[in-house]
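Of the protein chains in this complex, all but one are displayed in their positions.
Chain lettering (A, B, C, D and E) follows the sequence in which the chains are written, and residue indices restart at 1 in each chain.
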Amino acid sequence: MNLHTLNKTGQAMQACLAAITEMDALVLLEDGVYALGEDIGTILPESVKCFAIRDDILSRGVRNTCDSRVASINWKDFVSLSAEYDKVISWG
Amino acid sequence: MNLHTLNKTGQAMQACLAAITEMDALVLLEDGVYALGEDIGTILPESVKCFAIRDDILSRGVRNTCDSRVASINWKDFVSLSAEYDKVISWG
Amino acid sequence: MSSQHYLIISTAAPYSGVKPRAALDMALTAAAFEQEVTIVFRDEAVRQLLSGQETDNSGLKNIGKMIPALEMYEVKRICVHAPSLFLQGMNDEYLLDGIEHVSDADLKSLVESADQVMVF
Amino acid sequence: MSSQHYLIISTAAPYSGVKPRAALDMALTAAAFEQEVTIVFRDEAVRQLLSGQETDNSGLKNIGKMIPALEMYEVKRICVHAPSLFLQGMNDEYLLDGIEHVSDADLKSLVESADQVMVF
Amino acid sequence: MKYTLVINGAPWSSASALSALKFAEAAMEARNEIVRLFFYQDGVFNASVNCVPPQDEIDIPARWQSLIKQHELDAVVCAASALKRGILDKPEVERYEKPGATLRNGFTISGLGQFIDAAQQSDRVINFVS
Partner (left out) sequence: MKYTLVINGAPWSSASALSALKFAEAAMEARNEIVRLFFYQDGVFNASVNCVPPQDEIDIPARWQSLIKQHELDAVVCAASALKRGILDKPEVERYEKPGATLRNGFTISGLGQFIDAAQQSDRVINFVS
């Protein structure tokens, strides 16, 4: 059970999606929140929990955030998540 | 009659190819020489002259350089070319 | 000295590096020095034009709020490369007001006719 | 202190930024400090593995010559992500010797089992 | 939890330095331990004393410095990364005969081995990629 992070789209997103397993979770941050506009929620295995940093969604003016599949979180939530999973893997 | 330069592949290459006209020329430099492996010679309009910086071809170990469509040049040649065309447009 | 026509092409997303600022600063300065300036946003740079960028809590400088300044400082044409908009999955309704659409053919002739073309 | 398994994933082309060096230095240091190290080259990073990189006239540091040092300094596995090789239009015959191929599934299980995964 | 953070991005350029700072601040607020902050690649500029950010923008190096001071954190700057980028401490300034040090108070220059060492002592390593 690992926590993946993604801070951009493109190849990094493909690498992340290829490595994520059903028990893992994903945090979108920085330009990774643009993945919300590319419907990452529908591409991910259903069992993978998906989060996105609220500040980064707001600053980038990203829509599709009401998607119930993706929870918007703050930095403290991210810290808590990092403790809940075995390790953190940052794709970028 | 403009001289285009390209220092990477990907989106920059697409932008360059979309903007180049039949009277123009192209210099590949830095990571732009990887375009040789993507057969840029066959994508470009036939009338467009294509050059690549020799040092950059060698350092990157790029093959397909014997392609007669593409002339390998040094920095002095690049300087001369920049004078022959009306302006230089660097895509990257 | 006669004025030149600058075509500034911005290609990067607003908050992931320094290129967006480099393009905006160049456009603003050229206009301030009485050059004729056209700026075109293409590829990920179209995201700079999204309305509703809220940076209050993030510590970032709001790029979305710098775009209207371009017109104020007499940057003549503020354009979005329409095919990029489509590729980034963006609609017109998401965009700031007053942005002109250009096609590949439009951009090609801009590149051909400008005195200086600078890509950032 | 017990040794950890490091998985270093390199993603960038050899001469266009600092990431390739960051990945190589991290792999070499981890190995020097007696960690178990696997390095995987994927996306544009597969170009780091091209044989015949000649930097003598360019002033660049030869990345191709640093790869064999990985084995010498006891980096345990040096791998190329095979699908990336295909996407970059590269053949095995262009590659340096002694590079192990890994599939998407192999990489997935490496990511799952390593103690530290670092992407550069 | 014991954390080691790797900061790879420059303060002026990438959202990634800002993310690392905010994570570090939140981690300390939630009473975690940071074993070491490791500044790598362009991340070494977070330890520059000379950077003058625009007045209406966040001063990331100053924020790191106050976090480090407040919690007495161990902040190590990668020596190889720093040297080529001109981030120097006093001994290096003398050794290379340069005009003046550029390392901010609270930061130490050392080798990449310090990262491996910290990782072994930590529950989680977080690599803020640029």
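Quick notes
In the analysis below, a contact is a pair of C-beta atoms (placed from the backbone, for glycine too) under 8 Å apart; a residue touches a chain by one contact, two chains touch by 3 or more.
Small disclaimer: the values here were computed from a predicted structure and weren't measured.
Contacts of the undrawn chain with the visible chains, over the full complex, involve B, C, D, E.
For the options E:Ser48, E:Gln65 or E:Ser122, the residue in contact with the chain missing from this view is E:Ser48. Summarising the interface, chain D meets the missing chain with residues 15-18, 58-61. Within chain C, the residues in touch with the undisplayed chain are 1-2, 4, 18-19, 22, 25-26, 29-30, 32-33, 35, 116, 118-120. The set of chain B residues touching the chain not shown comprises 7, 29-31, 53, 55-56, 74-76, 78-80, 82-83, 87-88, 90-92.
Convention: only the chains that are shown with their structure count from here on.
Path length between chain A and chain D in the chain contact graph, taken as the least number of steps between touching chains: 1. By count of C-beta pairs in contact, A-C exceeds the other of the chain pairs A-C and C-E. Ranked by distance of CA centroids from chain A, the top chain is B.
Each chain gets a centre from the mean of its Cα atoms; for chain A and chain E, those two points are 25 Å apart.
Residue positions 116, 118-119 of chain D are each in touch with at least two other chains.
Contacts with at least two other chains are made by residues 30-31, 55-56, 87, 90-92 of chain A.
Interfaces, counted as pairs of touching chains, are A-C, A-D, A-E, B-C, B-D, C-E, D-E.
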